[in-house]
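Only a single protein chain was left out; the remaining protein chains are all shown in position.
In order of appearance the chains are A, B and C, and numbering begins at 1 in each one.
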Amino acid sequence: MLNGLGSLRTLSIIGLFGVLGFSSAFANEPPASDEPGSVSVRLYQLEGSLPSEDPNSSQWDSVPSSEFNLAPQVHWPPRIQEVTVKSVKVKGVHNGQELAILVEYADPTEDGADAAALEFMVGDKPAHFAHGQEMLQVEGGPVNIWFWKNESGKAVDMSAKGFKTLETQPHQDVQAKGVWQNGIWKVVFSRLLKTDDAQDVQVEEGEWRNVAFAFWDGAVVDGLVKEKGGQKAVSTWWYVRAEPSADNSIFGWVILGLALAAAFELVIVRKLRKGQSV
Amino acid sequence: MTSAGQLRHATVVQGMNRMPGLLKFGSFLALLFLPALAMAAGGAEIQAMSVEYRDVPGIGSRNLVWVVAQQHLLLAGFVLGVPIFAWICELVGWKTKEQRYDKLAKEFTKLLTSAYATTALFGGILLFLLIGLYPKLMAYLTDMFFPSFLVYCLLFLLETATLYMYWYGWDYMQGNKKTFHLFLGFLLNLFALGIMIVPNSWATFQASPVVVGEGDAWARAWMAMQNPTWWPVNIHRLIANVVLGGFIVGAYAGVRYLLAVSREEREHYDWMGYVGNFIGVFGMLPLPFAGYWLMREVYQYNQQMGITLMGGFLAWLFILQAMLIGVLFLGANYYFWMGITHRIPGSEGQYKKPVMGMLIVLLLCLGVWMTPHSLVASLAEAQKMGGTHHPLLGVFGVMSAKMTVSNIMILVTFMSFIMYWRAGKQETAGWAKAAKAIMGGLLVIAGIAVVVLGVWGYFVPAIIRINYFSVAQVLIVLFIMVTFTPLTALLMKSAKTTTEMVWGKMPIRAGYSLVLNAVMVILLMSLMGYARSSSRVHWHIYGVMRDTSDYAYSPALGYAAAFMSLNTFVFCLIVAFIFWVATLGDKAKAQPPKGSTMEIPGHTAPAMAGGAPSSGEKLE
Amino acid sequence: MSEVALLQIIGMCVIGVGILILLFIKGMFLRVLGFVAMVLGVFSLIALSVPQMASLPPAVETFDLASVKSPDDLASIGQKIFFSKGQCALCHSIGPSESARCPDLNGIGAKLSAEFIYESLTKPQAYIYLDYRHDGIPKEYPAQMPHIDQDPIGLSKQEIYSVIAFLQKMSGEPISIKVEDIMETVKETANSLKVASVSSTLKSQLQNLADR
Partner (left out) sequence: MKSPIISGAIILAGMFIFLKFLLPLVTAPLPASLIYLYLALVLSGILIYGTMSAPSLEAMMGPIFRFLSGKGQTGAGQMARLAVLVMFPLLVGWQTYSRLVPSDLPPAENRTIHPAPPGEFVGLSNPYPKTPENIMMGKGLYAAYCSPCHGANYDGKGPAAPGFNPPPANFSDPGTIAQLQEAYLFWRIKKGGVGLPVEGMPWKSAMPRWEEELPEEFIWKIIMGEYDGAHQSPRTWEEEEE
């Protein structure tokens, strides 16, 4: 037995290395690992009021951030090849009633036309990240866009389903506040988790929602605003979720699992003690 | 869209009116003899004018048809597979003059007769459901295939008559009349083949329709039957039916073995289980080749369908398929190996090493086979890999690797069988040593050649790989099987038996592993049925007639798998019931204790048979 | 609860029942059934753990004559007909193919005039094409060309025109079929519309077009 298993081990390890060595001959180089690795934004649960008004509030310091790369918008015309904002750090909090999302990105100059936007899928149907444009083989849904511009100093709650359908909602539910400091924009968007407006994204605690980001550098170059309209930095869809409150029913299931396992064990041990087959 | 459909129905009616006189006479005959069929032809065409689909509340028309069709197909697979090896068994018994093979063949046929009626019953239910639920589609197919319906009915009559004569005439046609009985068995298989390939053409036409040119109804039906995937499916199903039959017989023997109370019963069903497993494994060896051919034809016929199957939304299905086949290969080999260690006393030490070698090779192959091209990964894992494709292990995901390992697994399983065959025997022939050395050398060369071709396959254009390398791999494996089998048979002819096989000593887990194998095969057939049906996506007839019902979508794999599991369980219950009914008579006969009349397989020495199971066998 | 979660719970319950049977029931047959149930439960759970995706049918595409504005629109409709309703691709390929049973249509739009192609589609037996792709005597093709304008394929005149437009485009040729020609044929069809089974909506649509 000892002999047998010894050689089994040797053989299997040799075989495994052989197979892997063979496959490494064809392997592509591993992907670069310098990219920001986030895939989701977690809205941490806080007690009491949220730092919705103050992007520099010390409350934000303790909240971990996610980071996402951005790309110049090359998906539809008017395109842009080079953008100012390369990546964004995102933090989120909620208190069961409201949510606040802080976006933080580098932009060397403060300009009136600087702007930031969050985009969400609304409803069950997937929407394309580009304004929920029409998909050919999949029935898509609308998107909800929260748009902030430095000039106006406030957020606009918008909806779209396809290009050229972007419109300001009759019912405005979103607030935003931006602060520029040392080449960094910090913008906080806030809203109630749930609204009565069917055009809005409804954030349910514990459920995943899709979010995308867009930023415009409003610097004036050669008499023209550098980025505006479709010319912007964008991301595709990522996930966001409001951290749920502790759910005590989980412990019920855990106890059930414990009890079942213990009962199973008891039966097995009893059988073994009686000398029965298992 | 509806207007196009209605236009087509108008053409159906016109088509029926254009039928030549002979055919009208034929349909008249059909009306007389086959009211059900007449409803298929007549009922559908009238209804189709107004109704395209009917639904069944609750379960839904698609699910209902799914259950019934699956049961019918599985039963039919069994009913068509069993006569093949029952007949071969009878032939072997007749040639070798060993009565036990004749008895076994008769026992197989008993299972067959009892399953036959149920198969036909489900076929009838299926037909009524199809006519009722899919009148538009059935009208189209009727228009296309009506003459073949008549042929099918005729074959069915012949098959039934032959089966009756074959079964009830068994004891009467012994001795001189045996050759006639064997001829009946041959006819039975011939008609069974016809019964399978005619409806296959209807189903393959749905998947790969051809343009039907001018001609009378018979010519048109013949043109439609000759569609590109017809013969690949025929061959694939024929082999698969043998596999299904073998493993179900094995499972039946396994259950009877577990339930057995007397020593004789244990010995008999142990032997029967061995034969069932053997038949199943033997059929399984060429099956991947047949599957490969079918897939190739599908790709040639329509790339879109091929991609849907292998790279599109059904790609995940092939991970499940690899898993099921893997369990099946492991289970079948496990049973072989347990057979060696339990039936041949004192052989354990001798076979430990080779078994371990085979096990490791099998597991390595399975590891490669089951590694999917696109992995199941969380978003974060995928980001670390740079997509769902692993930079290192992704190379296992391609066809070249899969073909290579499946060939090696087949080789290993074949060698497992050869080892079992030679176990407990000592070659006496002078040339035995040389023959064994040659066989060993050939095996090593074949293994290396298969792997080298597999690796090389990565570096050549796909077309060369498909047309030459894969074919060469298959041929190498087939060559080994074709040369080793007679060579071993020759060696065994003169070999002296050192240790007799002892039947009836297999542990309980052997019975369970036979059941497991059968479940795997049934699940595999259900899975591939789902794949075949889903590869048509939203078409009734691919590219020709669209499915416009509420059920035009293909369900997700998890839901489908739950449904397949349900179907498998129902099928197991049906089969258990049929077999239970079939063996009621035996129990009455077996009441008086007369164990000595039971067939004791093998040339068992009395001293070795029986005895209390050893302590280890109590454990499952 | 999602359907997947429900099925997972059912699967786990089935496995649990199997375990209970194997633990407490002595009857062999029931034990085997319990074993089978466990195997099936495990299989279902594994299948439920891979990504779940249903394949939904695409929207039903209609041959909307009103949307035809350029010869390119016509060709893209022709492309769809070629590969679906027209059943052309069941035999013909565009470009070399091992499976094609009939002539390769690559470049056909450049070789043949629209009128000639039209005649080949509607009177296929006017000329018998033979297979010269091998040595020796030319052979007949394995499949016979059906009348495209007759049952069971039964393409309308404008559908055939759009297929020709597609073939011309695929040959890199300028499309010789004019949108106005199509409208002409629409009028013809609408005027000669006698087939009772054509739906009234289609009829009125055609009539509207003809009246324009």
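What we mean here is this: a contact is a pair of C-beta atoms (placed from the backbone, for glycine too) under 8 Å apart; a residue touches a chain by one contact, two chains touch by 3 or more.
Just so we're clear, the structure is a prediction, and the values are computed from it rather than from any experiment.
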Visible contact partners (per top-of-document touch definition) of the missing chain: A, B, C
Per the touch definition above, residue among A:Thr84, A:Gln133 or A:Ser159 touching the missing chain: A:Gln133
Residue in contact with the excluded chain [from C:Ser44, C:Gln79 or C:Gln158]: C:Gln79
Candidates B:Arg296, B:Arg422 or B:Lys436 - the one touching the absent chain: B:Arg296
Footprint left on chain B by the chain that the document does not show: 295-296, 299-300, 302-308, 310-313, 315-316, 318, 330, 334, 337-338, 341-342, 348, 355-356, 359-360, 363, 366-367, 370-394, 397-399, 402, 461-463, 466, 507, 509, 543, 614-617, 619
Touching residues (missing chain, whole complex) on chain C: 49-51, 53-56, 58, 72, 79-80, 82-84, 89, 93-99, 106-107, 169-172
Absent-chain interface as seen on chain A, which is shown: 1-2, 5-6, 8-9, 12-13, 16, 20, 24, 27-28, 30-31, 35, 39-40, 42, 69-72, 74-77, 79, 81-82, 121, 126-130, 133-138, 140, 206, 208, 233-239, 241, 243-244, 247, 250-251, 253-262, 265, 268-269, 272-273, 278
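Assume only the chains that are shown with their structure count from here on.
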Chain closest to the middle [Cα centroid of all protein chains]: B
Multi-chain contact residues (two or more partners), chain A: none
Two or more partner chains touched - positions in chain C: 56, 58
Residue ranges of chain C touching chain B (in the complex, touch as defined): 3-4, 7, 10-11, 28-29, 31-33, 35-37, 39-41, 43-44, 46-58, 60, 62, 83-85, 87, 89-91, 97-99, 143-147, 151-154, 195, 197-199, 201-202
Residues on chain A engaged by chain B in the complex (per definition of touch): 4, 7-8, 11-12, 15-16, 19-20, 22-24, 26-31, 33, 35, 37, 39-40, 239, 277-278
Interfacial residue positions of chain C with respect to chain A in the complex: 16, 19, 23-24, 56, 58-59
